[in-house]
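This is the structure, below, for whatever I ask next.
Note that this complex is displayed minus one protein chain, with the remaining chains in position.
Labels run A and B following the written order; every chain starts at residue 1.
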Amino acid sequence: MQEINVQYVAELARIRLTEEEETRFGGQLSQILEYVDKLNQLDVEGIDPMTHAVPLVNVTRKDEVQPSLSNELALKNAPASLNGLFKVPKIVE
Amino acid sequence: MDKSIHAFLSINKQGVLDQAEKADREIAEKGLSADRPLLGIPIAIKDVLAEKGAPLTCGSRLLRDFVSPYDATVVTQLKNAGALTFGRLNMDEFAMGSSTENSSVGPTCNPWDYSRIPGGSSGGSAASVVADECIASLGSDTGGSIRQPASLCGCVGLKPTYGRVSRYGLVAFASSLDQVGCNTKTVSDAATMLGVISGYDKRDSTSVPRSVPEYSAALQSSIKGMKIGLPKEYFVEGMQPEVASSIRQAVEKLEELGAEIVEVSLPHTEYAVACYYIIATAEASTNLARFDGIRYGYRVDGKNPFELYCATRGSGFGEEVKRRIILGTYVLSSGYYDAYYLKAQKVRSLIAGDFTKVFETVDALVTPTSPTTAWKLGEKMDDPLQMYLSDVCTLSSNLAGNCGISIPCGFTDNPTLPIGLQLLGPPFSEETLLKIAGDFEQATDWHCRKPVINNAGA
Partner (left out) sequence: MEYEIVIGLETHVQLKTRSKMWCGCVNQFGGEPNTHVCPVCLGFPGVLPVANEEALRLTVLTGMLLNCGLPKRAKFDRKNYFYPDASKNYQITQYDLPSTLKGCVEFESENKTCRVGITRAHLEEDVGKSSHFDRVSGVDFNRAGVPLLEIVSEPEITSVQMASDYLNELKTILIYGGISDCDMEKGMVRCDLNLSTRPVGQKELGKKVEIKNMNSFSGARKALTYEMNRQIKVLRNGGALIQETRRWDDAEGMTHSMRSKEMAHDYRYLPEPDLMPFEPETAWYDSIRESVVELPLARKRRYMKDYGLPPKDTETLVSNPSLAGYFEKAAEHSKKPKAVANLILNNLRACMSESNHSVDDLKIQPTHIHELVQLVDSGKINSRIAQEVFNAVYESGKSPQGIVEEKGLAQVSDSSTIDAFCDEVIKANPKSVEDFQAGKQNALNFLKGQVMRLSKGKANPALVGQVLEKRILNP
């Protein structure tokens, strides 16, 4: 059975889990991975991966300036702001 | 209204009155016109589509206070067509679920039986239409999220071809699978809605530049001489017997109406659920990375950004969303990409190839929409895999990018619960699907049956 290091993956995804969630998800995800293992029954040698549902290419826009939001509207949904900036805990490199 | 089924998350009472008054004035002054086909018609919107000045919560605690500063393209199209957009519909959080139980504010109930789920993730969209709380609604369909609730609640649910309707303003779950569509009371309403929301959008790079036909006109012609395939793989083990027999009767009806029915095969069908859950969760894990409590949304503070992210997302997202993000993160992570994501994309090619091949010989496919009728609230909540398997009939067409429609085709007896018939067609064959669905609807009266809505409160 495929084991997931749930704690590592949750950290990569920036999601804090309770211990109880970690255990439960671990079991459920292993079960799901076991199920998706059936894909290995298929020979996909030489098959192109399908990334998009439509076969378009070269979709671009013209380099034209459009109006932006006001600072007020940009920050309207922000949980915290400071001098027109989005306020965050101190970023240390 | 809405106390017993809880289809709505919010309603803009004053807004809708103002819009209605304006519409009345316009009708009085200019009468009805073809370019305003929805003038004065109340349309409700799944809370996953941005509407300027309205909440956009996606059924999530993380976005509980978010107010959109812009309109989704489909919302602009609805407004231009004269629709009254008045309310936001309940859904599984970020459209992840098949029962609308994953909404942070509680489930929507099935209008036919309040102890049952309405399907999902667009449970609010289907339930509100069936409960006569609106004329039509917009939803989104990533793996069956419009069609499956349509089937379980008893209305029409249309998932257009990928690229037919703009996704700009649709909060992404799985970008390469998501498509905006509608729930309606009749096939003719679906044609009208599709005519309004279809078309190329320069804001969506995956939108297909292709003219929009007169969908309503397609309903005039008959299905005589059409060839409709019956894919044997869709009559899965564990299918509810009443569902199987209703579909068989429906197929007989289509034959009666002049269609030729042939059995066909989509050999990779059994891999669709596995393929889908890898692709959908992988895309979701990156699409939902933006919900971090920095620029908007619910925030749990932390002593540094890392702590803030983990705390915010840990308590802001519900269980199913977290489970899927973790699965999606895992399948993309270093060392696993080829084994899972790349592999799934290759299998996706095979699944799409099945459809391409079969559509060389038939005009459309007929299948059940859901292998079962609506189940009890809570019944599958502890078993995510069983929940995922309930989408088995719908999600292949998202993988392939095809169009599909679900229409009522019967009821179980005790309890009385609707059964849905699914029609699938190749890309951009919505006219064909509408034609078949329309003929079937004309020849049956399933769509006329209504649940009794008791709004005293459940």
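The criterion applied here is as follows: contacts are C-beta pairs under 8 Å (C-beta built on N, C-alpha and C of every residue); 3 or more make two chains touch, one makes a residue touch a chain.
Just so you know, these numbers come straight off a predicted model, no measurement behind them.
Q: Thinking of the complex as a whole, which visible chains are touched by the chain that is not shown?
A: Across the whole assembly, the hidden chain touches A, B.
Q: Touching the left-out chain: which of B:15, B:37 or B:69?
A: B:69
Q: Which listed residue, B:294, B:350 or B:417, touches the chain dropped from view?
A: B:294
Q: In the full complex, which residues of subunit B touch the absent chain?
A: 48-50, 56, 58, 63, 66, 68-70, 72, 167-172, 174-176, 202-206, 282-283, 285-286, 289-292, 294-296, 305-306, 309, 329, 332-334, 337, 341
Q: Since one chain has been left out of the picture, which residues of subunit A touch it in the full complex?
A: 11-12, 14, 51-52, 54, 56-71, 74-75, 81-91, 93
In the analysis below, only the chains that are shown with their structure count from here on.
Q: Can you give the whole-Å distance between the Cα centres of subunit A and subunit B?
A: Chain centroid spacing, subunit A to subunit B, equals 22 Å.
Q: Show which residues of subunit B lie in contact with subunit A when the two form their complex.
A: The contact residues of subunit B facing subunit A are 65-67, 69, 162-163, 176-177, 202, 205-206, 208, 268, 270-271, 273-275, 277-278, 285, 289, 292-299, 301-311, 313-315, 317, 319, 322-323, 325-327, 329-330, 333, 340, 342-350, 352, 384-385, 388, 398-401, 427.
Q: Looking at the complex, which residues from subunit A come into contact with subunit B?
A: Against subunit B, the touching part of subunit A is residues 4, 6, 9-17, 21, 25, 28-29, 31-32, 35-42, 44, 47-54, 56, 59, 61, 69, 73, 76-80, 86, 88-92.
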